[in-house]
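For this depiction, one protein chain was excluded, whereas all remaining protein chains were kept in their positions.
== subunit A ==
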Amino acid sequence: MRDHGRETLAVLIGLAFLLALPFLAEAAGKGFYVTLFTRILIFGLAAVSLDLILGYGGMVSFGHAAFVGVGAYAVGILSWHVFDGSPLMTWPVTLEGTENAFVVWPLAMLMGGLFALVIGAISLRTTGISFIMITLAFAQMLFYLAIGLRKYGGEDGIALYNKSQLVPPIDLFDRTTFYYVCLGLLVAFLAVCRRLTRSRFGMAVQGARINERRMKALGFSPYRYKLTAFVISGAGAGLSGALLANAAEFVGPAYMSWQRSGELIVMVVLGGMGTLFGPVAGAAAFLLLEEWLADLTEHWQIILGPILLFVVVFARRGLWGWVAGQGREDR
């Protein structure tokens, strides 16, 4: 069985480190690490949402970046209308643009979930390679759709004039504030996923990954549970997209590129599939390596490749397996 004490300790140390990071970075005079770790938290959130379907549900979605992009565009488009002063739509009701985070962030999740519902409903009729290819195809469609959005910058995307607004004293332009907002959302999402994966719903989804035939013989209809997991995952990715738009103050089609989807898979595999916390570690490892190795050579992925290979070959449950102990699912 997995060593629960060790895993709990690892989570607490990780959390303590992340809580202290802005102070450490400022004290060391390396404030840009706050920005870098904000990205890590945001990509960590996207990777955790992918782990929900990839690690727990066995659904190898190769189009997860699309949902991140959808969330980012939700923020970007509404913000653009505020800047432009034009309404988002005038029929059947008039909707104005907005930068209120309490509106646009849930909306980003909703849009991520909606797109996941449509894409998942079709893709989940297939399995294996076909599923990978269909999710990839849908993501590419959205990628080119975004390029086609002339009004919203097309290929050039949208530069955000303003960040999302929370309640007044909280100013997301302050990088430390924004960092803690991202950390809070990541922790909340992890807590929700933790409950989910251990609930009846989570058991049904995991059962469908391990032995779908047996699940049907027991009387389960796996499709509906897999689709629900896919939608929840899409909503999580949408939220990370909303944060990404705020972090970069920019939204563009590149967010949805298939390379991005691949990077998210790498983060999950590197960190440890089906571990929830692992993908956060995976995101950190990936983005830190990118940061450090890119100083050495622009072909930094030549170094990343062997590292990834090493981890996959020697650690069945990725980096998190090393940290929290190798082991099978709990229970």
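Here is the rule we go by: a residue touches a chain if its C-beta (ideal position, glycine included) is under 8 Å from a C-beta of that chain, and two chains touch if they have at least 3 such contacts; residues count from 1.
As a working rule, contacts and distances are computed from a predicted model.
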| item | value |
| --- | --- |
| Name under which UniProt lists the unshown chain, selected from "High-affinity zinc uptake system membrane protein ZnuB", "3-oxoadipate--succinyl-CoA transferase subunit A", "Signal recognition particle receptor subunit beta, a GTPase" or "ABC transporter ATP-binding protein" | "ABC transporter ATP-binding protein" |
| Candidate in contact with the missing chain, chosen from A:Ala159, A:Leu196 or A:Ala254 | A:Leu196 |
| Per the touch definition above, residue among A:Phe220, A:Trp258, A:Trp300 or A:Trp322 touching the missing chain | A:Phe220 |
| Contact footprint on subunit A, counting only the chain that is left out | 1, 195-196, 198-204, 206-207, 210-211, 213-221, 225, 228, 328-331 |
